[in-house]
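Structure below; questions to follow.
What you see is the complex with one protein chain gone and the rest in place.
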Amino acid sequence: MDFAWMGWTPFTAVFFATIAGLILSMIVWEKLSPGGAPRFGVLRFETTRGDRLFVSLLGSAFIHLAWLFFVGDALWYALGLSVLYALAVFRWV
Amino acid sequence: MLKRIRIIPTLYIIFLMLPIYWLLTMALKTNAEILGGFSLWPQNPTLANFKTILTDPSWYNGYINSTIYVALNTVISISVALPAAYAFSRYRFMGDKHLFFWLLSNRMAPPAVFVLPFFQLYSSIGLFDTHIAVALAHCLFNVPLAVWILEGFMSGVPKEIDETAQIDGYSFGAFFARIFTPLIASGIGVAAFFCFMFSWVELLIARTLTSVDAKPIAAVMTRTVSASGLDWGVLAAAGVLTIVPGAIVIWFVRNHIAKGFALGRV
Partner (left out) sequence: MQRKLNQKAWFLVLPVFLLVAFSAVLPLMTVVNYSVQDTFGNNEFYWVGTEWFVEILNSERFHSALGRQLLFSGIILAIEIPLGILIALSMPKKGWGASICLVLMALPLLIPWNVVGTIWQIFAREDIGLLGHTLAAMGIDYNYTHSPTAAWITIIIMDVWHWTSLVVLLCYAGLCSIPDAFYQAAKIDGASRWAVFRYIQFPKMNRVLLIAVLLRFMDSFMIYTEPFVLTGGGPGNSTTFLSIDLVKMAIGQFDLGPAAAFSLVYFLIVLLLSWVFYTVMTARDGEAN
């Protein structure tokens, strides 16, 4: 089977590897210290660790889109903003 | 009071039936009559349009192709969804909630997003224009649908049955095949009906993944419109024939149809 049609680039490969790595590390984390018990956060609904990861990733995607729309280039700042956002999500949501 | 209230459903059903009635009269008219003048019912009812479809391979092959990939898809979807739905209804495991949501998100995703990569994917593995390609592609929304519906039905079966069977010495396979499956037979029937239906009504993916050998009836119909644009009688007859399978089985699922459309959540 030939994967040339998928048009892989180093950048997107790193991107997907990062997401896969995040999911794997969530599994390892859960194995090491089971927990991540559901809790009520500032958004008034129950979340587990996995939910918080999903909220972080989805939110980051929208942060990047918004950055592209309002500011344009220099996406590194958007990335930094996303990391801050993710930390906040894991702390408070 | 009663009299006044029943008016609403009656009016609604008339509104629903009028366009279908019109399709039927068109199918029974000749083209000359359709374009020649306006009449509420066919003056000289004819079955010529249906005869055209049933004798012209480019038409009836469309029905055969659709039936093949729809049947394939239903079999694949139900057979993989059964164990998964059982797992979701009986056990907790790591990531179950997220997996369940991920399945749902595929049911909600617009097929238009997947059309382009599907085209590239199935071309690259040499399955373009085959029935199995369409059947696999339709799994995108039918497998989640089947899992959700079956999970809904399975959750209604008391857990004690599983435990009793275990104590009685049934192996998991024997229990699943001989005791559990008969209990949720109606659920399997409903899930199969909905897989059949959603694969049958879908046009976009089926049309993109086929060109000649596996061309579905839906694509035959839309292409005929753009090519000649005039043969209304035959087009209407083809439409009538596509409604028939749904209309035949609808009676059997009438009590479960809400559950099916609501992804097993009613």
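For clarity, chains are labelled A and B in written order, and residue numbers in each chain start from 1.
Criterion: a contact is a pair of C-beta atoms (placed from the backbone, for glycine too) under 8 Å apart; a residue touches a chain by one contact, two chains touch by 3 or more.
Note that this is a predicted model, so its numbers are computed, not measured.
Only one of B:L28, B:I53, B:L121 or B:A165 touches the chain withheld from this view, namely B:L121.
The missing chain, though absent from the display, is touched by one residue of B:A32, B:L47, B:A112 or B:A185; that residue is B:A112. Taking the complete complex into account, residues 5-9, 12-13, 15-20, 22-23, 26, 34-35, 38, 40, 76, 80-81, 83-84, 86-94, 96-97, 99, 101-106, 108-121, 136-137, 139-140, 143-144, 147, 155, 159, 197, 200-204, 208, 217-218, 221-222, 225, 232, 235-236, 239, 242-243, 246-247, 250-251, 254-255, 257-259, 261-263, 265-266 of chain B touch the chain not shown. Taking the complete complex into account, residues 4-9, 11-12, 15-16, 45-46, 54, 58, 61-62, 65, 68-69, 72-73, 75 of chain A touch the chain not shown.
The criterion applied here is as follows: only the chains that are shown with their structure count from here on.
Chain B meets chain A in the complex at residues 94-95, 97-98, 120-121, 123-125.
Residues 1-2, 4-6, 27, 30, 48, 50-51, 54 of chain A are the ones that touch chain B when the two sit in their complex.
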